[in-house]
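Would you mind keeping the following structure in view while I ask a few things?
Only a single protein chain was left out; the remaining protein chains are all shown in position.
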Amino acid sequence: MTLSKEKLLELYKKMITIRLFEEHAVELFANGEIPGFVHLYIGEEATAVGVTAILGDNDYIASTHRGHGHLIARGGDVKLMYAELLGRKTGYCKGKGGSMHIADMTLGFLGANGIVGAGPPLAAGAAFANKYRKDNGVAVCFFGDGASNRGTLHEALNLASIWKLPAVFICENNMYGISMNQEYHQNIKDVADRASAYGIPGISVDGNDLFAVFEAAEEAVKRARQGDGPTLIECKTYRWRGHFEGDPTVYRSEQEVETWKKKDPIPRVKKRLLDLGVLTEQEDQAVWDEIRKEIQAGIDFAKSSPLPDESELLEDVYCD
Amino acid sequence: MAVKVLMPKLGLTMKKGKIAKWLKKEGEEVTKGEDLVEIITEKITNVMEAPANGILYKILAEKGKNVPIIVPIAVIADSGEDEKEIQPVVEEAQAELVGSEVEETKKVDKQPVQKEVQPVRLDNERKISPRAARLAEEKEIDIDYIDGTGPNGRVTEKDVKNYVEELEKQPEEIPFEGMRGIIAERMSESSRNSARVTIMQEVDFTNLQDLREQLNNTFQEQGNDKVSYTDLLAVVVAKALKEHPIMNSRVSADKIEIFDSVNLGIAVALDDGLIVPVVHQAHRMSLIHISEKIKSVAERARSGELDSEELQGGTFTITNLGMFGAEGFTPIINPPETAILGIGTIVEKPVLKEGTLERRPRMTLSLSIDHRAVDGAPAARFLSRVRELLENPHPLFRMEEPNISRPLAAGGGKDPHKLMQDFVGGIEWLSEEAPDMAVGFNSLMAPAFAEGELSTKDKELIAIALSVYIKCEYCISHHVHNAIAAGAEADEVLEASGVAIAFGGGPAMAYTVTLVKECIKAFSAD
Partner (left out) sequence: MPEITFLEAINSALKEEMRKDPNVFILGEDVGIFGGCFGVTQGLLDEFGPERVLDTPITETAIIGASVGAAAAGLRPVPEIMFMDFLGVCLDEVFNQAAKMRYMFGGKAKIPMTIRTACGAGLGAAAQHSQSLEAWIAHIPGLKVVMPSTPADAKGLLISSIRDDNPVVFIEHKMMYGISGSVPEGEYSIPLGKADIKREGKDATVVATAMMVHKALAAAETLAEEGIEIEVVDPRCLQPLDKETILHSVEKTGRLVVIHEAVKIGGVGGEIAAMVVEEGFDYLDAPIKRIGAPFTPIPFASNLENAYLPGEEDIVAAVKSLV
């Protein structure tokens, strides 16, 4: 399947939304409006958008600490996201979770996660539920190159492979687990190589190329829905910002960052849209402006939202 | 340089002093050590000397003002000192004085109205801390005797310790020496030697109260101090003693001495005892004279400054426990005197006066006599005379006698019978004065309440509702009376009145849902 022009424009907008959402989060954090940690997705937009483009209603996503992009790509509401980042009552988690724990169960979004490598087994479980219910759904798990060293990934891949679960494991290889370059944290170049240990397909793609990501994900999801089991896709990409806001990034060079900025995934999609005649420069400007407004509305909503009431502290610990 | 004059601390316990009199005027020159101001403390009057040379530039605390110690009361400046230099000192001093007042009021606000009391335990059930329990066991103490003062009334170690301390504590000893010794000796002498009888009489204080008020109003206008009941009693008693000389006497083993001069002993309670200064020649003193004298001896008794002659020669003693709430008591005679008069507290009591209950202030006089010298009957006569003078004191003090009546009425203060009487009486009066009006009123009343389509009883019930509604007490009493006469039951009267109750709310409701509503519309449209 190739992407329709309309679909392509929609994906383009999502990538811009992620970019602008995160750029504004930088500011909010700097202004002291966001407590705790924020891990930003700038530079990796094509991966989340390319993968989620193929997903349907019955599908699940297990996300990571760097999860804003995953949720926006899946159709999350930026108002509720900002409200959560700012710890407001109106946020996705009523202000109880924050950036690292945003979830939207209505979108099958099983949450960002504060524990690196917690996602793969959860995704395996969700995929098992899809298979059990025979609802044709799949579960997608995002995880980083750093997480790929966690035993949880290996145990989940093994389980998914023997049970032929409809799961897709997306490794977002941005070359670093915090300060640790992939070169030092694993003895292989392609995380995708690890698939062979479980007898499942593993492919590496340019994570900054929306079309490459989409194609790989399309294939893997098809396999999963057909009952052929899981796939491991490695998307090679790069985070422009530090590991978290406030990280001085002593472990990498400015030059490296600049090189990767040249591989910005967004202009690549724009170029295709211009080539296809779907978008003019002028229209592109309007797209950015429109999304900027949407982002501003989200921030305004969050800022004008009340803090959670202290009486809510003890709520939601158990089901009634 | 200008200096502040501070309220001096004139004793260890002095907290504040009252300005009695400035001995220098503002602008007057003062030399250091010169008398500057008279100051009254709880104990004494003192003269304060000027603390510096110069001019009494400004008096900050006027006569009569109470000022805490070490707070400025005036400013003394160098003669010829620059105004500009003095002013800041004055302002600062003034601020300190004002500040002390604020603090003072704050303190007063804080004072608890009543002493705090630990509520009485009703049963023995309460908690005890392990630590306290252990200590109690160690000391072999029955914890049932211990009040817990910890949170939730728990008995804590401290409680047990306090109890143990109490158990082990030796009784406090006050030896019979000094004043206590004298009191002990004299009182036992009195009760050993005298044949004491106490008789009591209640006195109506209504008139005396009025008299005192009248007198004090006048005195105040004249700039004199107020007089107390004790002062008035002293005058009255002196008068009565002159009429009953046997009471103004002294007894010894072999004789009675009767005196012409009334030397009145006034018992003064001190913190640690009792002293009886004597007001000599009391029967010759004016009211103000006796008042000042009593005040002065009492004050000096407290500060221990009485002359020895002021403690001698008494012929009769007055002792007042009224200020402590005592009503009647049996005073012990101050030997070698023959009698002593105990004064009780003033209590409001219901008293039957010419058939009506009245609310009246009453006071009990307790007269102890030595039966060796006086018999009961003459003593009672004397006491009755005192009562008589106290109950009708106005002529004695050259004041207009009022006619005071304080009826104790029933029923929300309204007596239904009296209301009826007043009304009927009033109508009679009107019939005399303006017969036409009375007749006219009656010709309205008669048909209105005649038996007709509605019975008289029903009409009276309607009238009750209306009477209540228009809030006419006379109408209410009249129509309730008539309705009952026409056979109405209590319930019916009440129900009729209930209609009036409803009507109280009805108009408010009606106006709210109509006129108020319309007004809102009309005026908010503007």
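Note that the chains are named A and B in the order they appear, and that numbering of residues resets to 1 at the start of each chain.
The rule we apply is simple: a residue touches a chain if its C-beta (ideal position, glycine included) is under 8 Å from a C-beta of that chain, and two chains touch if they have at least 3 such contacts.
Predicted model only: the values in this text are computed from it and were never measured.
Asker: Can you say which of B:Lys15, B:Arg121 or B:Arg134 touches the chain missing from this structure?
Answerer: From the options B:Lys15, B:Arg121 or B:Arg134, the contact with the absent chain belongs to B:Arg134.
Asker: Of A:His24, A:Arg150 or A:Lys270, which one is in contact with the hidden chain?
Answerer: Answering carefully, the residue with contact to the hidden chain is A:Arg150.
Asker: For the chain left out of this view, which of A:Arg88, A:Lys236 or A:Lys270 touches it?
Answerer: From the options A:Arg88, A:Lys236 or A:Lys270, the contact with the absent chain belongs to A:Arg88.
Asker: Residues on chain A that touch the omitted chain in the whole complex?
Answerer: Residues of chain A in contact with the hidden chain: 34-37, 84, 87-88, 93, 95-98, 100-101, 113-117, 146-147, 149-151, 177-180, 184-186, 250-251, 307-308, 310, 312-314, 317.
Asker: Write the list of chain B residues that the hidden chain touches.
Answerer: Within chain B, the residues touching the omitted chain are 129-134, 150-151, 154, 156-158.
The rule is simple: only the chains that are shown with their structure count from here on.
Asker: Between chain A and chain B, what is the separation of their C-alpha centroids in Å?
Answerer: 86
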